[in-house]
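Excluded from the complex is one protein chain; the other protein chains are retained at their positions.
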Amino acid sequence: MPVKHKTTYPLTLPDCEGDILQIHELNFAYPDGHIALRDVSLNLCSGDKVALVGPNGAGKSTLMLHINGILRGEGDVAVSGLPISDENLPVIRALVGVVFQNPDDQLFSPTVFDDVAFGPLHMGLPENEIHQRVDEALAAVQMQGFGERLSHHLSMGQKKRIAIATVLSMQPQILVLDEPSAGLDPRARRALIHLLRDLPQTMLISTHDLRMVQELFPRMVIMDEGHIVADGKATELLTDAALLETHGLEI
Amino acid sequence: MHYHAFDHYHAQESRIHHLDPRVKVLLTIGFILSNALLPDGSWLAFAAAWLLLLWANDQTRLGLGYTFRRSFVALPFAIAAVSAIFSPLGQPLAEWNLGFITLIPTDFGVVRFFSILARSWLSVQMAILLVATTQFPDLIHAFEHLKTPRTLTTIIAFLYRYLFVLTDEAYRLLRARSARSAGLPGKHRGGSLFWRAKVTGSMAGQLFLRSYERSDRIYNAMLARGYSGHIRTLNPHTMQRSDWLMLILSVLLLLFIQIIGWYR
Partner (left out) sequence: MLLSPTHLHIPDGFLSLVVSLIFWAATVIMVGLAISKTNKTLGEKQIPLMGVMAAFIFAAQMLNFPVAGGTSGHFLGGALAAIVLGPWAGILVMTAVVAVQGLLFQDGGLLVMGANIFNMGILTAVIGFGLYRTVSSAKKGLRLTVSGIAAWLATMAAALLASLQLWISGTSRLEIVVPAMLGVHVLIGIGEAIITVAALAFIEQTRPDLLTSEKTASSGGRSWIIAGVVVSMIAVLISPLASASPDGLERVAADFGFLDAGQGAAYQILPDYTIPFLGETALSTVFAGAVGAFILMGLLILLGRSLRRKSVTSEH
């Protein structure tokens, strides 16, 4: 039975058709029966910077895992015009850089270099290009010279930056970040905000940090119980106290 | 995460669920032992054992086919027994010429093969029934009562507790890896086999360190709560009269199955 889209706020779709990411009526239930996504539709245009907010369990992380095909629900997901399918999957993984919430999951190699080089190596790039990409990615997160360091010995803020570098080295078109500012001290959080502001990629970032949204993101999407309940200008949504309260959000 | 499937316990109000876990452990082992003792080709006895199994299934109120549906886990291993069909002992039944090799199935071999399958299939179902009707901590208690060394049961208890945590962690590592396992059209994807195995080895090392450090933290938390090298547990189980009755009745049934098997 299709669940009716409960919209509590007018959806304002972006101007373009969603040239980089199109999600149309996506539904997903976990094997244990828990329904995580209900009729989710979302379009992203090149250069969009979108914050995805909502309480824990709203389906944010589940949605993110659909964007590069780790989870496959019912409905259509297309990245840069490529529908998610088994043969498109390798290319889609190169187009979408997913950074998981816990950097320890992302950093599984002994040294920082090995981790940042994992993606390019897997793509079969020549060695000199790999070195160049690693250097560029580390420079982009201001961690030049950390290549030989052991991931295990880094601070939380450093790990988060390296985790972002591990996908930047793949030169993705969309960055998908799951709660990047969680667990950071104020200084590391500030540095992360500057980093995110300076990265040119299209971004979809899930977060509980509404102050960061206020500072960085023109567009905000609110999810609750598997639905997208609002999608619009962050400045407008953030002033709607009733809406925020209904979905358990506060600045 | 989504590894609830690990726990095979199925809550239900039934006589078998309420049975003392020791009785259930002993009867499961007794049943498997009885199958091992039956001679090859004692089909009547295997059928009787199967009836006993069906009765036990029924008693658990999980449904007659409960263990049958889950009994195919040992099936792939049957490949190992296929060669028994061509045992040189016994009379040849046919001759299959495959060009490079001639296979001669014998009557002895065929009987042996199906007897092995019957024993395996019956035994695995009883083991399934045991974990479906007994919570794992109760099972550990039962083994403690049955004089399994405390060190070992405590390690198993820790294993059970952290199994879920660490498999989740391994699963997240795998997911983070596949998220970055991209490919470009026209380029060889995935690097060399050696490199892939090496990355997996790093993941194992990573997981090892996290587990090791976690065990340090657990130990500190245990010290903070007064651990002094001995794990103390309450042993809540006492054998009731119904437990003894069930034990005796089932042992008699197993003996009966043996008589069928050997007298036929």
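Chains: A and B, in written order; residue numbering restarts at 1 for each.
Keep in mind that, in the parts below, a contact is a pair of C-beta atoms (placed from the backbone, for glycine too) under 8 Å apart; a residue touches a chain by one contact, two chains touch by 3 or more.
Only a predicted model underlies this, so the values are computations on that prediction, with no experimental measurement involved.
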Hidden-chain contact residue, picked from the options B:54, B:117, B:184 or B:251:
B:117
Specify the residue from the set B:16, B:53 or B:128 that touches the hidden chain.
B:128
Give the residue, chosen from B:96, B:219 or B:244, that touches the chain omitted from the document.
B:219
Which candidate, B:179, B:203 or B:247, sits in contact with the chain we can't see?
B:203
Please give every residue of subunit A in contact with the chain that is not shown.
110-111, 150, 152-153
So that we can see where the missing chain sits, which residues of subunit B does it touch?
6, 8, 28-29, 32-33, 35-37, 39, 73-74, 76-77, 80-81, 83-84, 86-87, 112, 116-124, 127-128, 130-131, 136, 139, 149, 151-152, 154-163, 165-167, 169-171, 173-174, 190, 193-194, 196-209, 211-212, 214-215, 218-219, 222, 227-229, 231, 258-259, 262-263
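As a working rule, only the chains that are shown with their structure count from here on.
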Centroid from C-alpha atoms only, then distance subunit A to subunit B, rounded to Å. What do you get?
41
Of subunit B, residues touching subunit A in the complex:
2, 4-5, 169, 172-173, 175-185, 187-191, 195, 199, 202-203, 205-206, 209-210
What does subunit A use to touch subunit B in their complex?
30-32, 65, 68, 70, 90-94, 97-98, 100, 102, 104-110, 114, 118-119, 121-125, 152, 166-167, 170
